[in-house]
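Only one protein chain is missing; all other protein chains are in place.
Order of writing sets the chain letters: A, B, C and D. Residues in each chain are counted from 1.
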Amino acid sequence: MYGTARRLACVITVVGAGLCVSPALANKANDTLSVAWDAQLDNADAYFNTSREGILLARMVWDQLIERDPVSFEYRPALATAWRWLDPLTLELDLRKGVKFQNGQPFDAEDVVYTLNFVSNPDNKVLNATNVNWIKNVEKIDEYKVRIHLSRTFPAALEYLAGPMPIYPHVYYAKVGPSGMARQPIGSGPYRVEKLEAGKSITLVKNTDYWSDSPKGTPKIGKIVVTFPPEKTTQMAELMSGGIDWMWYVPTDQVKDIEKVKGITVVSGETMRVGYIYFDAAGRSGKSPLQDIRVRRAIAYAINRPEFAKTFFPSTASVLKAPCFPAQFGCYQGATQYDYNLAKAKELMKEAGYPDGFNTTLYAYRQPSTWEDALAGYMSQIGVKASIQLLQYAAFRTKNNEGVTPISFGDWGSYSINDASAILGNFFTGTRDDFTGDAELQAWVKEADASPEPKTREELYRKAVERIMDRMYALPMNSYAVYYAYSSELNFTPFKDEIPRYYLYSWK
Amino acid sequence: MFIYFLKRSLVALLVAITVSIISFMLLHLSGDLAQSLAGPTASEADIIQVRKAYGLDRPLVVQYGDWASKAIRGDFGESFFLKQPVFPIIVDRFPVTISLGVSALLLALLVSIPLGIVAALRPNSWIDRLALTISVFGQAMPSFWFGLLLIMLFGINLRWLPVSGTGGWQYYVMPAVTLAYYSMPAFMRLTRAGMMEVLASDYIRTARAKGLRSMTVLFKHALRNAVIPLVAVAAVQLGFALGGSVVIEAVFSLHGVGYLGWESISRADFPVVQAIVLILACLYIVLTLFADLLNAFLDPRIRVN
Amino acid sequence: MTPAVMEVRNVERHFLIDGGLFRAKRVLHAVNGVSLAVRKGEILALVGESGCGKSTLSRMMLGLLPPTNGEVQFEGVPIGDLDRIAMARRVQPVFQDPYSSLNPRKTVGAIIGLPLKVHHVCTAQERRARILETMDRVGLARRFHDVYPNQLSGGQRQRVAIARALVIRPELVICDEPTSALDVSVQSQILNLLQDLQRELGLTLVLISHNLAVVQHMATRVAVMYLGRIVEQGDTASLFRCPQHPYTQALLASILTPEPGLGVPETNLGAAFSNPLNPPSGCTFHPRCPRAMPVCSETAPRSQFHNRGTVACHLYHAADL
Amino acid sequence: MSTVLEVQGLVVRIPLTFGDLSPVRNVGFSVSTGETLCIVGESGCGKSLTSLAIMDLLPSRARRTANRISFDGVDLTAIRERDMADIRGNRMAMIFQEPMTSLNPAYTIGNQLEEAMLRHRKVARSAARERAVYLLEKVGITAAGQRLKQYPHQLSGGLRQRVMIAMGLMCGPKLLIADEPTTALDVTIQAEILHLLASLKREFDMAMILITHDLGVVARVADRVAVMYAGQVVETGTAKDVFSRPLHPYTQGLLRCVPIPGRTKPGEHLGSIPGLVPNLIGEMKGCSFRNRCLHASVECGAIDVTLQQIGPEISYRCILPVAVAAAYGLEATKA
Partner (left out) sequence: MSAESHAGAIETTEPSSGAQLRRRLSRHTTFLVGAGILGFILAVALLAPLLAPHDPYAQNLSRRLIPPVWGSGGSWAHPLGTDQLGRDYLSRLVYGSRISLLIGFSIMITSGIIGTFLGIVAGYFGGRIDLIVNFIITTRLAMPVILVALTVAALAGSSVRNVIMVLSLLLWDRFAVVTRSATLQVRALDYVAAAEAVGCSTLRIVAGEILPNILNAIIVIGTIEMANGILLAAALSFLGLGVPPPLPDWGAMIADGKQYMFFSPWVITIPGIALFTLVLGINLLGDGIRDLTAHENRT
């Protein structure tokens, strides 16, 4: 086979004789940073996608009202220079003067009012309603002052304003709508979208006109090209061959090898992302053994989570005790635990009446399927034979929403929001993402999300976590520390909130 | 000739209609369209509304007629995933696939025809055996695996060629070689067999009996007749190559329609898949039609009556 | 006169010819209004050049092809009304090419025994006996029973084909050029065999041939075909002695007997055999006929009876004959 | 009358996996200007390979050896392929059995005719075209000028064979080899073509070798006859001699097999030659006809039977004395 390859090599050499065959590389020399993202953006409009990559793009193209410092986690003024709670349901913000959008339109209160009113209007169907449905409406006070009226008490409001809520230029947005924004995003951010080829690549160039005093600083690298090589293999190949300069989620087992490659640096970084296995306890996908609590517990006992974490993640990743990131507010750590115990698992299966196991399907989206394979391997120890359906992220989410997934293996980054509402509120409040069918649990979480009292919230979240763990609706796997691999010519630091800020990076 | 063209086109049209029905069914088998269109957050009421708005509550036949009449005008609906009209997306990707298919075809012909001729002239010689080995290997080589081996060798070890993505001509070298190697055996066997058959024919004996030089016999009398059937096969192979480029485009992340098709399948974006299937099928139909006409033009037995 | 075993009445057969890629389908009149009677016990020869329709006619007589117009009767019954099995038991073919007429995947015994099996005429033991008996009769050694055709010579194969035709004892055997694919030395053996069988079994034979020497040697009656029509028929002796139709005359003149010194005869027929797809008007023979008259290109001559047979030519009127 | 071609000891071997096949074994004959030699024999006797061997057009796996192949003063066994190519189609032409497949379907008749001449003569295309028209008319094709633009598939078999003949004559050859030129044609056409060949031979003063299996054709066309059996010439002689007084038992048998109108009584048994042609693989010993011969004796298998020369023109390959053989032959022709 190598012989054939060599023969073909000769053919190519002959065909390409005299021509210098070398790929056009993106790198320091032409001030172009080429990065590989995993999930394609189905929609560049930040309110109409749910992927991490959407957040990354949003941070580059748009600005938020408030910026949360990636290191100290303190709130810093961004488009809003100051903010104050007039009452628990009213937040007043002073806006920055002299900011210009990339199309030349100056930024003022109209933009905030239009953007937030548009996205919080249920008729407009933004994809992640939990991010915005706490807003009742926004009122313009004067040209540089607005008031946000909340629909309910929402303690995490600032967290959200500093997170997944970019501000759009209102004239443009009113004209083109979400689909136009998706085709040609325009914001006030440090990078301008030069070319967006759906499903293929995004080219961003430095916004030379970027407003000073931004907590994001001045962008340094001239051009950023984002591609979506579909697989880790391709990404690594590209990185090694100089086709790209930056990738993340490097498979742990390859880290020690790729580190040895000249010109490539690998670092690990913690994130707020947590992995989970969600069982269809409600029977939304049809009647199945998974509705039996003993079966769910058996599976939980059968999965060797420490081994899984150790094998596939950096050592900083830890096995979780609750279905949320431990640092998040309300993430109670004292609930029932399921340590790896095969005997107990088999016992439970027998008790449930499935001594020989059963067939089911595991839906997942992380390519390649190694993690899923490993999970299926654990499950097969107790006879649960899961065939794996590996989908793209968007399709995976759609299947979830359609409720056809008996078991799904996914992960959630909580939009980097340091509050349990960002995860529990999404999965356990009776939305289309809810597979518990547990009305009581849903009520607790909803109440906790809306309650102004930290004490009450903590208590309610505790009850919720205990219920989830006890009934084993979802098995928390581990926190996702990820490996980043990049060209050694790049100055790069990972941040805890899993948001690489390309505008902060520079060439060495 | 005109009547023939008309008849042949009519058959082609019928095939195209049948294929369109099949691809139409494909979309409708993929699940509740209204649900997919309304998006994951839609409520029951929304779905019903969408169903009405898009006419999905009408009988299938009516829906097909509607869809087909729109498809003729290039309106294949909107992508579930990209929320954009399907047709421009595909049009955008087509040049890549065409470039890949055509360059692979040319490469395959360039290598296989001379090799086939030499093999036919010297059956059982070392070059015949070499040609046979290459073709047997080519047939047995899983193309995706071959592609990976090329990536390892030329992309990673030698760093001669880019490993993925779309760009200048360098990006096409490995995919084209992979695709060419896949269709080469067919061409070579055909050239060899055709050439051998022609060389054994009576009119070649006549040509030799006239005392013609062996080069004249070979290039004037033999080659022309041996190559005629190759024309049809080349067109058909190009059609197959366009359809079969899915695997190769996926291996090399080449942004052609095949890759788009695969991505769309994995993100359940069936309007795109449907349109690609239909367009590729129609392209194949047009290609074979074209090949038939070309063949008719080349072969005086058909052209002149 | 002996009764007719088979009667062909005004039979026509058209084929739709795919005109290749550029032409519309065209109609080939392979057989164009042929009437013929086969009488019990005779050897009737059908003579004509390739493409004259004699093989098509034979297939219609075998019931393998339905006529487009007219009908073929077997003992007074239209063969369309006879079921295939009944028909098969009484009429059997021997084909030209002994290489393509035997299934290479079957043994000689199985090939000869196939009719017996299909017609359920005897038990398995009897069948074997009858196969061997028939093999004896056609001069095939019994050891060939379990042998495949590709181990036989052409002559032996043709004997197998004859045995297959005879094993269910048909009344009429239609031999389509039975010896033209064989070498001379073998041809004579097969001709002798056919003659013996005809005599011993009282068979009626239809012999299709282009070899006039063979026809004269074998047949009791001859019908000459040209472009789908019978232009002349009559008993062998008189037809060879005094042919009426110019075409028959030319045919007889072009027989090359192995007699040195006679030179090559001049037939005066002109260069080209007419294209059956586009037959000439009137008498189809007129473009080649040395004695053509203006009327010949306009009206097709009708068959006229005379005391020794029939002839279709404008040169003759019923009264003259 | 000068000898144009003389062949001695021609052997063709085809190596097979289980031994050499020798389809032509030690064949010799000669032909002179203005003469027609007919090589006659049944299928597989080696007559076609003999002609191809002379033209050096054998299939690539066949091997030719010969004591002598002398054509028009040139020793064909000794010359290079290039020089042989100069002779082919020029001084020595050949026409084949299948007119339907012997012309290249991709080129017009005119192209293929002219090509033959342009290859060997330094003439302008127009001159070649003139010659083509002239010859087409000569072979009895009307509207020759238009025919040049036609493709082979537009012509009937008889016309194509005429074109083939014209093609053979383009350079005015000294020897024309015709391999079963009429076998694929209808009887009436056959007579025409043979007539044409005979008259052209006279007109162009050529020597002609006609290969056929049809004894009728031989009798009418040949000046001299060579009868082949199992790769050997078993009898030669003038047509008159061979047909009136065949000497070899095989020739006698063949003549007995054919019904002759007027001579054979209808309905009477024809003569026949029992048995099969021998296997030609490997070494052979003795008379190859002995297993089918009525007069065979033990001796026939024991010795190598050679050609007996019994006159300047007559020879036969049999151990029977002439008188005895002739007696059998007379019997044969009478029967």
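Rule of thumb we're sticking to: a contact is a pair of C-beta atoms (placed from the backbone, for glycine too) under 8 Å apart; a residue touches a chain by one contact, two chains touch by 3 or more.
For clarity, every value in this text was computed on a predicted model and none was experimentally measured.
From the set C:L44, C:L62, C:A219 or C:C289, the residue in touch with the chain omitted from the display is C:L62, counting the whole complex. Only one of C:V72, C:M135 or C:A161 touches the chain withheld from this view, namely C:A161. In the complete complex, the residue from C:V147, C:L201, C:A237 or C:A253 that touches the missing chain is C:V147.
Of the listed positions D:I39, D:M92 or D:L280, the one in contact with the omitted chain in the full complex is D:L280.
From the set D:A62, D:I79 or D:I310, the residue in touch with the chain omitted from the display is D:A62, counting the whole complex. Of D:L21, D:V74, D:A198 or D:I310, it is D:L21 that touches the chain left out of the display.
One chain is missing from the display, and on subunit B it is touched by residues 11, 14-16, 18-19, 22, 26, 29-31, 136-137, 139-145, 148-149, 152, 156, 200, 236, 239, 242-244, 246-247, 250, 258, 261-262, 265-266, 268, 270, 273, 276-277, 280-282, 284-285, 288. Contacts to the hidden chain, counted on subunit C, fall at residues 59, 62-64, 84-85, 87-89, 91-93, 95-97, 100-106, 111, 114-115, 118-119, 147-148, 150-153, 161, 164, 168. Listed by residue number, the positions of subunit A touching the unshown chain are 1, 231-233, 236-237, 240, 251, 253-254, 257-258, 304, 307-308, 310-311, 361, 368-370, 372-374, 376-378, 380, 387-390.
To be clear about the criterion, only the chains that are shown with their structure count from here on.
Chain centres here are means of the Cα atoms, and by that rule the chain farthest away from subunit C is A.
Of all chains shown, B has the CA centroid lying nearest to the centroid of every protein CA atom.
Mean C-alpha positions place subunit C and subunit D at a centre distance of 31 Å.
Annotation: 52 Å between the Cα-based centres of subunit B and subunit C. Annotation for subunit A: no residues touch two or more other chains.
Contacts with at least two other chains are made by residues 301, 305 of subunit B.
Subunit D makes touch with subunit C in their complex at residues 42-43, 140-142, 156-159, 162, 186-192, 194-195, 198, 213-222, 239-240, 242-244, 253-264, 266-267, 269-274, 276.
The residues of subunit C lying in touch with subunit D in their complex are 49-50, 153, 183-189, 191-192, 195, 210-214, 216-218, 236-237, 240, 250-251, 253-267, 269, 271-273, 275.
For subunit A in complex with subunit B, the residues that touch the partner chain are 1-2, 4-5, 7-9, 11-12, 15-16, 21-24, 40, 42-43, 48, 125, 127, 129, 179, 182-183, 197-201, 227, 229-230, 234, 237-238, 240-243, 390-392, 394-395, 397-402, 432.
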